[in-house]
Every structure is written in C-alpha cells, then in structure tokens.
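The other protein chains are all here in position, but one chain of the complex has been omitted.
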Amino acid sequence: MVKYISKRLLVSIPVIIGITILSFIIMKLSPGDPLANFINPSINMEDLEKSRQALGLNDPLHIQYVKWIGQVIRGNFGYTYSGNHSIGNLILERLPNTVILTLSAFILSFVVGIPLGVIGAVRKNTRIDYGITLMSLVGVAIPSFFFGLLVIYVFALLLGIFPSGGMENIRAGFTGFAYYMDILHHLVLPALVLSLGNIASVSRFTRSNMLDILKEDYIRTAKAKGLRNKAIIYRHALRNALIPVVTIFGLSIPFLFSGAYITESIFNWPGMGQLGIRAIQDREYGIIMALNLITATLVLAGNLVSDILYAIVDPRIRH
Amino acid sequence: MLIKKNSFYDYAYRRFRRNKLAVIGTFITLAFVLVALVAPVLAPYEPSEFFFIEGQNVYNKYASPSMEHLLGTDSLGRDVFSRLLYGARVTMLVALSAVIISTVIGTIIGLVSGYFGKFLDAFFMRIVDIVISFPVLFLLISISTIMDPSIWIVILAIGLVSWTSTARLVRGEVLRVKELDYIVAANACGSSSLKIIVKHILPNILAPIMVQVTIGTAQAILMEASLSFLGVGVQQPTPSWGNMLMDAQKLLVLRDMPWIWIPPGMVTLLLVLAIYFVGDGLRDAFDPKQ
Amino acid sequence: MNTILEVKDLSVQFRTEEGSFHAIEHVSFSVQEQKTLAIVGESGSGKSVTSLAIMQLIAENGNITGGEIFIDGQDILKLSRKQVQHSILGKKISMIFQEPMTALNPVIRIGEQITESILEHQQVSKQEARKIALDTLKQVGIPSPEQRMKQYPHQLSGGMRQRVMIAMGLVTKPKIMIADEPTTALDVTIEAQILNLLEELKRTYKTSILFVTHDLNIVADIADDVLVMYCGEVIEKGPVVDIFEHPRHPYTKGLLATMPSLDQDEKVLPTIKGSVPNISKRPQGCHFHPRCEHATDQCRTTKPQTYQVGLQTVQCFLYAPKKESSNA
Partner (left out) sequence: MHDTPLLVVENLNKHFLLHKALKQENAVYVKAVNNVSFSVKEGETLGIVGESGCGKSTLGRTLIKLLEPTSGTVFFEGKNISTYGKHELRILRERMQYIFQDPYSSMNPKMTIRDIVSEPLENFRKDMSSSEREERVAELLQLVGLSREAMTRYPHEFSGGQRQRIVIARGIALNPRLLICDESVSALDVSVQAQIINLLQELKQKLSLTYLFISHDLRVVKFISDRIMVLYLGEVMEIAPSSALFENPRHPYTQSLIGSISKGDPRSRAERHILEGEIPNPMNAPKGCPFSSRCPVVMERCHSEKPQLQSVGNDHVAACLRLTQTISQRTGDTV
C-alpha cells in the first residue's frame, strides 16, 4: 500500500505544477499584469519603477512564473487594486467561514445521502424508492441559486423561521453558547442549499451501487447460508457498496466550492465565494486568480486523501 | 431510428419506451425545443421591448401579471413572458453547442488515451486531472471575466470546462472494449488502428456516450444559468433564464414580485429534470444487465 | 434408507422481454441419505435453475409455478420465507458455487464469512464458533488455518477458495449439500483434489450431495445416481453404472459417444446433429426430436411419458411398452 500511496503522490506532482501554470496563464491573459499586483499601490512614483525592476516585469515569461511561484509559496498573492489590502490576508480572513459552510454541507451530504440511497435500493420499486429517486433527481436538476432564493422566500420571508442571510446577528451581540447557536441558526439554510445537489448525487450513487452489489454472487452465497436479511444487507452488501462512495468524497469538494460561490453570495455569507463574486464585480483579477489557485490545490489534496482512503477501506488494494 | 436494424438498439428502444418517466421527459424536452424554435410566433412582444406607463414617460416597471403582460414586467419594464420564451432559445443554443464541443473534444481525447495508452494516456489524463482540480464555476468565471462576455464565449467556456468527464468515460470504455477478443481478432486479421477505432470501438461505446451527451446537456443548462445569474454569462439585454433571476437578489423583488423570478427558475428546473429523465431512461435501456 | 431431498413435479417460469418461458418443467427426483445424485446437462438444460429453485435463489423475474420440494420430510414451499431462511437454508441444506472468486465476499475476512453461518444457526459463543471454523478449515485441507481466517478471499488461490466455500457449506453439518459446477473453473489437477475431498467429506459429515455438472467424466467419478436433463426436462435417470453402460435415451447415448476417449483412437468423433434450442424456441413434442435419429411423427407432436426400463426411467417413445414384446 505504501507503494500505491507513493505512486499516487508522484502523479500529483505534475498536476500541481500544471495547476500553477494554468493559473499563471489565465492571469497573464487577464487585463493588467499579474506581477503588478505585488506592487503596493500606495508607494510613490520613483519607487514604482524600482519595484517593477525588482519584480522582473520585463523578464521572460518563465522567469516571471518562477518568481510568481516563489511569492505564492510564501503566501503572498499581492495586493488589491482598490485600497492596498493584501490579497492573502483577505482570503485568510474568509477561509474559516467557507470551511464552516462547506464542511457542514459535506457532512450533511453523506449523513443524509447514504441512508437515502440504501433505503431506495433495499425498497426497490416501492413508493418510498420512487419518492427518493424523484427527490434526488429534482435535487440534481434544480439550479442552486433558484433553490436558494426559494428557500429564503419560504423560510425567511414567508415563515420567518430562519434569517435570510449573513453569518451572525451583530446587533444582538451574542456571546458564548448563544453566539454559536446564532451562527448555527444562520448556517441551516445555506448549508441545506449547498448540500442539496450533493445529497442527491450521493444517494443516487449509493442506490445504484447497492443495486449492483445485491446482484453479486456473494450475496447469493449469503442468502444460501440462510443469513437474515439484515445481515445480508448491512454486513455483506453495504460494506461493498460504501467503498466506492469514498471516491465521491474527493469529487464533492470541487462541487461544494463551486456551490459556495453562489450560496455565499445569495446568503451574504462572508466567505471566499462571496469575496470572489465581489471580485468579479470589481474586476479584481488578483483575488479571482488567488482563489482559483487555492481551491484547486485544496481539491487536489482532497482527491489525494480520498484515493488514499479508498486504498485503506478496500482490502483488495490494501494487501 | 437512425441506427440500422440491430437488436441492441431495438431492445434499448423497447425498454426506453416502457419507462414512463423517460417518455414523459422526452415529450417535455421536445416541447421545449419546439417552443424555442417558434418563440417569435408565440411571444406577444419583442424580448427587449420597453413598456411605459400609459401617458407618462416612465417605464412600466415591476407590473403585476395581467392580460396585457401574462407574467408581468421586470425591473426595466420588459415583458417577462416574452423574455421567458426567447430565453429558451438562448438556453438551447448555449447548452447544445457547448455539449457538441465537449463531446467532440472528450471523445477524441478519450479514444486516443485509451487506445494508444502509454505516454499519450499519461499526458492527457494529467491534463484532465489539472482541469478537474479547478471547480467548474471558478474556471468558467475566470474565462468569462478575461474575455468580453458574449454568448459565444459562454459556449466556449462551458465546452472547454466540461469535456473532462466525457474523456474519462470514453477512455474507460475503450480500455474495457479494447481487451475484448473481437478487437484482438480485428488486429489479427490485419485491420489498421484507425479502422479498429472507427469500426470496432466507436460503435460499441456509443451508448454510454449518448447517455453522457444527455446528462451533459442538462449540466450545461445549469452552468449557463449559474453564470448568467452571477452576471458573467449571457449579458443583458439578451434574455437568459439565468440572468432573468438576477433581479431576485434584491430583497424587494424576492419578497413581493415572485412573478419575475419563479417562472424562469421553474422552467429551468423542469427542462433539466426532463433531460435527466431521458438520460436515466437511456442509461437503463442500454444497461445489458437488465 | 431415508430420503433427504425429494423434488416432485417442479416447474419454474421466467418472464422476459419476449414473454414467459418455462426454464424447467415437471422435474422430479430424490436424493437418499449419504448418496450423491448428479444432474448432468448442457447449457439451457435447466440443471442450475433446478438447484437454485431448491435453494429459493432464482432471479427476480422467475418463480416456481408448481411442484413440491421436501427437505428432510418438510415441504419447504409451504414455509414462509423467514422460516426457510431460519431453519432450512444453511442449516439443513447448503450450496457451493462455480466461481469461488465471486461467490466469496471480497471485503470480509474468511474467518468471519465462515463463523457467521455458525452463529446464525447454532447457539454457540463466538469462541466456539471460531473453533468449529478452524476445525472445518483443517478438515477441508487448508494449511495454517489460523492465518487463513484473517485473510481476504483474493489472497487465496482458486483451489483454496473453493475449499473455503466447501468449509462454509459444511460448517453447520447440513443433511445435503448442492454443488453447482464446483470444479469447472479449476485446473485438472485441482479438480481431482476437490472431487476427492468432496468424496471424503461426504463420508465424514454423512451428507448427501446434489452435484450439478456438464461434465460426464466427473459424473462417472462421483455419482451414485444420475439425472440427465435436456431443455428443462428430466429425460433419463438411474444408477450411474446403468446409465454409463446402457444409456437408453438417444440424447444420453449421443452425449456419451461424443466424449473423446483416452483409450481409443477414433478418426471422426460421433456427434449429435444441430444444437441446443433457445429457451424461447423449444420444439413441440419431444424437445429432442429435431436432433434425434429415431424421431417419428409421434415425437414431433406429443411429449413422451416416462417409462421404466430396469432401474432407469426414460422419457422416450422408444421404450413405450408394446403389446407383443417387453423391453428390458
């Protein structure tokens, strides 16, 4: 297995390099110069030319790339055009909020999605199954922003059960336990909206996996042994069906980050997605590119982890 | 059907026809296509025609549904119903063109990767790894912010971002089919690689590609809608179901004028759902296990 | 001698895209205590469906349309699904399959797969179950069973996996074990080992065996009685020596003749003309008539009854009692 993991790690090296190159190309294509971002806009004119020299804006492309990578590795993504905010700091401030949201959605997807899939498969072709199938299809088919708006309309505006946006009630000035409950209260709707598509995919995937496995020879063996249905489903079928679900762990990360863009902007959730949307409106290319690079790296790491997890849970790879 | 008499497609067609959801989905999808084609006939007004409050030089903004404006008017006093009909054209155009791009790229790369293997395979699969590491929306946004947004850029962006799943699928199918005896047999009777790919491999992996095209269309519709909603997709005044929902980000519109944002949202949901029904139906119909 | 398994008039129907078909029709036979009955037939003969029907394991689109199945005197078709699961399957009757690789669960350790049967059917502790499992693994000739218990199926060779399957089938000391082509996926030398093992275990565990196979050579080696099936019907049955030395049905005769022999030098193999008909296109009358040299008009229209010839039963008009002479 050490071999498998090291091989997997080796394969990610060209990928991470590719990610940075692609990011760099996109940046070079965008208006303005990426390296110009590194110049603190508040400095005066004489220093500007010095900075340009120091940053090597006149260097050949590959040198520029290496210098840019050097900055990025140190966490320096440059400054925003408007004001002289460090992009790295801006993102860092927002990262925890996005992590709270995506992690909740991530957990919700599997905690809800897997049981739905299992029930659908076990009760195949019953009303419950049709209901779950239809619901998951709607879940995959509904535009997330539309679902978000609907949820706000119904639960926040019509019923008033949940807040329509934001992460905390600043005016109330909660502290301690109440503060966390307040965040949780704000979290419910965005987490639901963000996870819906993923819940649907996970349950569809689990169901079809489960159905395939219930047709396997070893399930027939288990039946021939006179095991009770519970043992057949949970001990023999589910263990096999859940192994490939691990791969969805990795796949759902980019999905959730994409979703966070929309969800955060609809719910005014102060995360990276919302930052990104503002950046689009303000044409802050530096922020967009930094977000791109960071999320791509996170996704790569997520895929790596889920592949390794796969090797751990599947004895056929483990040995 | 366009395929000559061959039991595989015959069986698949019969199975598909027995699947109620799939048939309903097909009809809904066809109805949408029809509406898109004849939108100019059905629409009472031009999509970007502004209406004024009678006798005044003021836009008739946010008018409630009436006989005159079936679904009311939007923030600029345009007829929502007409925009909805024309929006169908934009949606179809974008989704279908993008899917053609992604299917062509994905199929070629998948075939080459799977059939020739070795360096080409490693090379293309790393590219796929790189592309899928970027969340789709991020890449789309990057592409459409760099270029001046236009429908063609949106099509190109969606096409360039979504070929990866087709490529992976085709590659996997090629790897599976390649090992079958009839490919080895074709090799043994001296057929060239091109002939083997075109005559032996492609016809036998067409079914999953067709499913992927269907699902891909649905996903392209969702991507276009999201982009347009975020303001980096199809631009005003061209109507798109996504950009018609932009107004709903204003609390006032969201709370008090559901006629502006619910219809475009619902039609998107309905069309995507219908296409998914078709896709699932095709998948089940093609599945030899059933 | 006690009858352990008795099947009477069993019919199984499958619904498919093209309509409904009988996979087996009016199949009857019985297996005596500590005896081996071999069901032999080609593809589509219904031999596997018969064994799966006894185990109540036929696919979703198939169902038993008639007949009775007595296991240890109990008609299991009259029992509820739960009762069969609880008191028959794995307890009185067990089954081993053709592909030991796919028949074992890939993600569960060998030990757990064996002990779960014991824990399901016997009131014993986990430690005791473990001990029984270890003993059984030793019995089926698996070296260092303690280590094997901790392994997964893919870590074993094909022969070892089939031994594990056999151990799993015997661990609850059933009255009868069904073996469905258990050696078809194995090499010749391993096949010989497994057949030998089955013979040995049959004696130590005092079980009966219902052996399903397409290979007449194996039948010659292990069976006490033989059941020949063709197109879902039993066309001949009887003691193994009688069947091999005096096959009655033209199909049985043909089948025995087409086996290339090790001792003789033939130039051309005798054949049965034509091929096994598809389940949806089974001929009228006797299913075998298009391939039969003795076919008469009667065979083309009417299904022959079964006739007793010595210790054998044959479904063929050739053996219909004639007024003047009797056929022995």
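Just so it is clear, A, B and C label the chains in written order, and each chain counts residues from 1 on its own.
Everything that follows uses one rule, which is that a contact is a pair of C-beta atoms (placed from the backbone, for glycine too) under 8 Å apart; a residue touches a chain by one contact, two chains touch by 3 or more.
Being a predicted model, the structure only gives us computed values, none of them experimental.
A.B. asks: Identify the visible chains that the left-out chain touches across the whole complex.
C.D. replies: Across the whole assembly, the hidden chain touches B, C.
A.B. asks: Could you tell me which of C:Thr16, C:Asn217, C:Ser280 or C:Gln308 touches the chain that is not displayed?
C.D. replies: C:Asn217
A.B. asks: For a quick check of understanding: of C:Val7, C:Leu198, C:Leu255 or C:Cys286, which residue touches the chain that isn't displayed?
C.D. replies: Within the whole complex, the residue contacting the unshown chain is C:Leu255.
A.B. asks: Considering the entire assembly, which residues of chain B contact the chain that has been omitted?
C.D. replies: That gives, for chain B, the contact residues 6-8, 180-182, 184-192, 195, 199-200, 203-204.
A.B. asks: Residues on chain C that touch the omitted chain in the whole complex?
C.D. replies: Chain C touches the missing chain through residues 42-43, 157-160, 187-193, 195-196, 214-221, 223, 240-241, 244, 254-255, 258-262, 265-266, 268-273, 275-276, 278, 291.
To be clear about the criterion, only the chains that are shown with their structure count from here on.
A.B. asks: What's the farthest chain from chain A if centres are computed as the mean of the Cα atoms?
C.D. replies: Measuring from the centre of chain A, the most distant chain centre belongs to C.
A.B. asks: Quick one: chain A and chain B, Cα centre-to-centre, how many Å?
C.D. replies: 23
A.B. asks: Averaging only over C-alpha atoms, locate the centres of chain A and chain C and give their separation in whole Å.
C.D. replies: 54
A.B. asks: What residues in chain B touch two or more of the other chains?
C.D. replies: Residue numbers touching two or more other chains: none in chain B.
A.B. asks: Show which residues of chain A lie in contact with chain B when the two form their complex.
C.D. replies: Chain A residues touching chain B: 11-12, 14-15, 18-19, 22, 26, 29-31, 137-138, 140-146, 149-150, 152-153, 157, 164, 212, 215, 254-255, 257-259, 261-262, 265-266, 276-277, 280-281, 283, 285, 288-289, 291-292, 295-297, 299-300, 303.
A.B. asks: Write out the stretch or stretches of chain B touching chain A in their complex.
C.D. replies: Result: residues 126-127, 129-139, 141-143, 145-146, 218, 222, 225-226, 229-232, 242, 245, 248-249, 251, 254-255, 258, 261, 265, 268-269, 272-273, 276-277, 280, 289 of chain B touch chain A.
A.B. asks: Please output the residues of chain C touching chain A within their complex, sorted ascending.
C.D. replies: That would be residues 55, 57, 84-86, 88-91, 94-95, 97, 99, 102-108, 116-117, 120-121, 152, 154-155, 165, 168 of chain C.
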